[in-house]
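A single protein chain has been removed from this complex, and every other one stays in its place.
Naming follows writing order (A and B), and every chain is counted from residue 1.
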Amino acid sequence: MRPGEALRVVLRSGSGRLGMGLLAVLVLVSVLVPFFYPLDFGLRFWNNPIAWADNPKAAPPAWTNLLGDTAPRHRVFDAEQPTGTIDAGSARIRQFAFTFSHQTVEPPTFLSVSIGAVTFHERPPILSMTLTRPDGRSATLLQEAVRGLRPDETSPVTRFADEPRRVYLTGDAAALGAAADFLLREFDLRTSGTELQGRLEEVLFSMPTGEGVDSLAPLNGEYTATIRVITYDPRDSVQSVRFVAAGGVYGLMGTDTQGRDLATGLLFGFPVALLIGVLTSVAATILGTFFGILSGFSGGRTDTIIQRVSDVMTNIPLLPILIFLIFVLGQKLWLVMTILVIFGWPGLTIILRSMVLQVRSGQLVEATQALGASRWRIMFRHVFFQMAPFIVAQMIFFTPAAILAEAGLSFLGLGDPSLPTWGQILEQGFRTGAIFIGYWWWILPPGILIVITAMTFVLLALAMEPVLNPRLRERAA
Amino acid sequence: MNGRATSGEPLLSVRGLRLSYAAERGDVRAVDGVSFDLQAGQTLAIVGESGSGKTSLALALLRLLPRNVALLQGQAILNGVDCLTLSDGDFRDRIRWRQISMVFQGAAESLNPIYKVGHQVREVLTARGGHSRAAADGRAKELLDMVRLPPETFNRYPHELSGGMKQRVAVASALALNPPLILLDEPTSALDVGVQAQIMNLFKRFKANLGVASIFISHDIALASDLADTIGVMYAGRIVEIGSTEDVLRAPSHPYTQKLLAAIPRLRSDAPLEFIPGAPPDLSDPPSGCRFHPRCAFVMERCRSESPPDLPSQSGSAVAACWLLDEGAS
Partner (left out) sequence: MALAYTLGLRALSLVGVLFVVLLLVVVTLGATGFSDRMLTAIVSEEMRGTRQALAETIKDPERLEETLRERRAELEEFYGLDRPWYTRLPAMVGRVLTLDLGAARNLRSFDGSSRVTDIVLERVPYSIMLVTTSLVITAVIGLWLGAKLATRVGTRSDRLTSYLAAASNALPAWWAGILLILVLSFQLRIFPSGGLYSSPPPEGGLLRFMDLMWHAALPILTLVLVSVGAWTYVVRTMLLNTAQEFHVTAARARGLPEGQVMRRHILRVAAPPIATNIILALTGSIGGAILTETVFNWPGMGRLYFDAITTADEAVIVALTFLFTLMYITARFVLEVLYVVLDPRVRYTAQ
């Protein structure tokens, strides 16, 4: 059967159409992802906690708010140019004012300020951050000087160039103290920084309704965070300023407990899963086909050796060996794939050998042999083409097995950290106890994607059946 | 159509038997109006090419029909009972294997690979014959002995036996319930010539000793004539000629029968072997008129439009469905 005809048969069935559609989506996403992702995404971003510091932790997807929850949105303000500049003598105050509307009952989950690459010549600049509330009251939560010239440094000096100066206000003792001062000054509430531990946003984004800090009513409206950088030399500069009022929800797929945007991790998983499945199955199929035809055709000692090896290999329980080898040899994706190929070919070889033996005794081959065709020519021109649809079907069927094997291995904690996969995301969720806390957005999507990807190939294999079995084809027609 | 040499009530009387299967191309008329009589203890051979409907005829008599049967019509009266109108249960209890048994074409496939052959013969006896297991064991051994199998065969598995031995087991099983009629569907075609002769001798012995009637189905008219009292030649679902073996062989009337006979290789004959040009017709769309006309050397105008009735042949007892006989009479 020619490829075009086979494709038509596959597309005739519902499972074939669905499988092809899913495959198209998988391939499209997998092709697009490498354009938008750096290739060292795994090490540089995914498994680097600093990259995700400003994201809310374990936040459900943003669209869950549509279902009636009242979690605040995640707000990130970045600026390179100040919104206003005040010159006072030699001092210049750069103001970065960020205004946002707070309309939910829940306050932001945390506040943070980051300032990147401050260059100064003489006097070190001063950084501050003030939060102004809808009622006009304001609290200065951050006030610090950049570290001055050290004896071994010469002016000008640039600080926070590699790594911005990030102040996580929610856990910052000075900020908590400032909030306590604020409560005392504005509402005559006596408390302390330690007492406010973990409650910074709660008190800043509400009005006290009685005695103490336990009776609070949310205060909605426009808030403004003003970040000031005071410099003392006209040549001094500041490169970037960021303010984050972290939300209770995030993005399309939410975040994990490290604040990682699950959507990016899941997207990156597409090409990796496809790579594992396709590369492994293609390689195993090529090996299996080669040895199967060789074994069936050559007979004698070659045949015996190949059959013995295949018999032993198919009798080895795969997962324990895979666990052992990956644990000892190292968590490398290429290693996983190599092992899957090494253990994957013998099954096909055994089947193909018996098919070759059947075909070989058939009349066609006998006739071509009588006509003087060489053995290898017969092997590939006649035998291979007769079995090609079967081989393709086996390849398709092996693909989900490879994907699931890698996912299982990752789930046990043996994933390759340089390439995040769906199995690894699931494993981290499982280890963190996401199932028991109910972080469904962390657990469900990677599993569903694994199942859908595997299902795509199972559907295609199912649709291949009429191609292999002409009797079924008639029934389907 | 009646064989002429009848005396008394026939054992089996088939009248106007029709059987067709539903297929995508349209109904396949495998058996299309077949009638004959068979006397007790006699052998009728049904001879024809493959696809002529002879196996379908046998399966219809034993009511072993595939699911896609579209039509089953006519009568098959065995000892005064119409086998085709009995309920399934009645047929199974009264007729199947008790009155009519069968030896199938592929003996190897007709045996269950898992059980010892003795147990398979015994199974019929206990399940159908009401024998106790011990009695059935004895009878099964007796039957194996009757088909000339050594006693240890009882404890052998089918795969340990040769094709001929398996066929003997199938014969023993067919004889188990002492039926008056056995259908033999190409019982020797899968066997070597030597083994074939042994099996044929077996049949002859049973015919003589046990008085069992049989319908012998074969594509080989020479082999059939060895056993048969009557020969019916089947073509495209119809019996085109039927008569005593002697008459049919000596003076075949139907051109098809003549061709079949001319195709038998003969010792010491210089005449070239003949073959029948063309292929058997598609039974879902048979030719009009006489079904043989596209391949007939003597085809006439009316052969194409009118189906010939059964006409007596010039010599002896046979009748044939051919317009040539009509021409000769007029």
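Note that a contact is a pair of C-beta atoms (placed from the backbone, for glycine too) under 8 Å apart; a residue touches a chain by one contact, two chains touch by 3 or more.
This one's a predicted model, so the numbers in the text were calculated from it and none came from an experiment.
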Query raised in the report: Looking at B:T43, B:S173, B:S225 or B:S244, which makes contact with the chain not pictured?
Result: B:S173
Requested in this report: Check each of B:R96, B:R168, B:K207 or B:R295 against the chain that is not shown and name the one that touches it.
Outcome: B:R96
Query - Contact with the hidden chain (one of B:L62, B:M165, B:I199 or B:A321) - result: B:L62
Query - Sites on chain B contacted by the missing partner chain, in the whole complex - result: 62, 64, 92-93, 96-98, 101-102, 104, 106, 109-115, 123-124, 127-128, 157, 159-160, 173
Report task. Quickly run down the residues of chain A that touch the omitted chain. Result -> 15, 311-312, 315-321, 323-325, 327-329, 400, 404-405, 407-408, 411-414, 426, 430, 435-436, 438, 440, 443-444, 447, 450-451, 454-455, 457-459, 461-462
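Going forward, only the chains that are shown with their structure count from here on.
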Query - Euclidean distance of C-alpha centroids - chain A vs chain B, Å - result: 73
